[in-house]
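The block underneath contains the structure these notes are about, expressed in structure tokens.
Complex shown without one protein chain; remaining protein chains in place.
Take a look at subunit A:
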Amino acid sequence: AADKIRLIPQDFFAELCEQIIQHLNHKIPGINTAELCQRIQTSGVDINIGDLAKIANTLSFLFSTAARNNLSTEELVTTLGSGVSTLPKHAVQVIRHVWNEQGKAIAVSEEEGNMATVGQFVDMKWKLGVAMSSDTCRSLKYPYVTVTLTVADPSGQITDKSFEMTIPQFKNFFRQFKEMASVLETV
């Protein structure tokens, strides 16, 4: 992972670290790896989303372990230095800065936290459409609902999942959610 970190320009690396810390602080629901990756690629750097995800995971683990052990900035930097692969200097600088500013604030949080075996729901976007025609049926007029769920996976990384429903499926979907809500009310 250290080799790939080398590729990431300093400002993007700083942004990644920021997002990770904010996620650990429960200030944001997750880390927008896909979006960040796209911007890094647009700036001309050849990195794929898998590599960026691994880096994000590693950094997240680093920061959360450091928080649990109450490491000071110097202790953290020393730990980094003694690691098997050496990080590029600019990366260490960013980590030092980010930890100094926000690291102490990562309380071993007194909240229910994320029992992290499943994704956390972040957002839902939807579209109601009517398919007018297709190669199989010239005149369709087939209504359908498209939904995109934004989910933060257990490591905090945000992904989108899109799918379609027929209208009867949608009605069932809605009914199930209303039932879930009413059960949540009563427990």
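FYI, a residue touches a chain if its C-beta (ideal position, glycine included) is under 8 Å from a C-beta of that chain, and two chains touch if they have at least 3 such contacts; residues count from 1.
Here, contacts and distances are computed from a predicted model.
K.L.:
Name the absent chain by its UniProt protein name; which of "Sedlin", "Serine/threonine protein phosphatase 2A regulatory subunit", "COMD9 protein" or "Globin domain-containing protein" is it?
P.N.:
Cross-referencing UniProt, the chain left out corresponds to "COMD9 protein".
K.L.:
Just name the one of A:74, A:101 or A:164 that touches the chain not displayed here.
P.N.:
Touches the omitted chain: A:164.
K.L.:
Spell out the interface residues on subunit A facing the chain that's missing from view.
P.N.:
These residues touch the chain not displayed: 108-115, 118-126, 128, 131, 134-140, 142-146, 149, 151, 161-165, 167, 169-171, 173-174, 176-178, 180-181, 183-184, 187.
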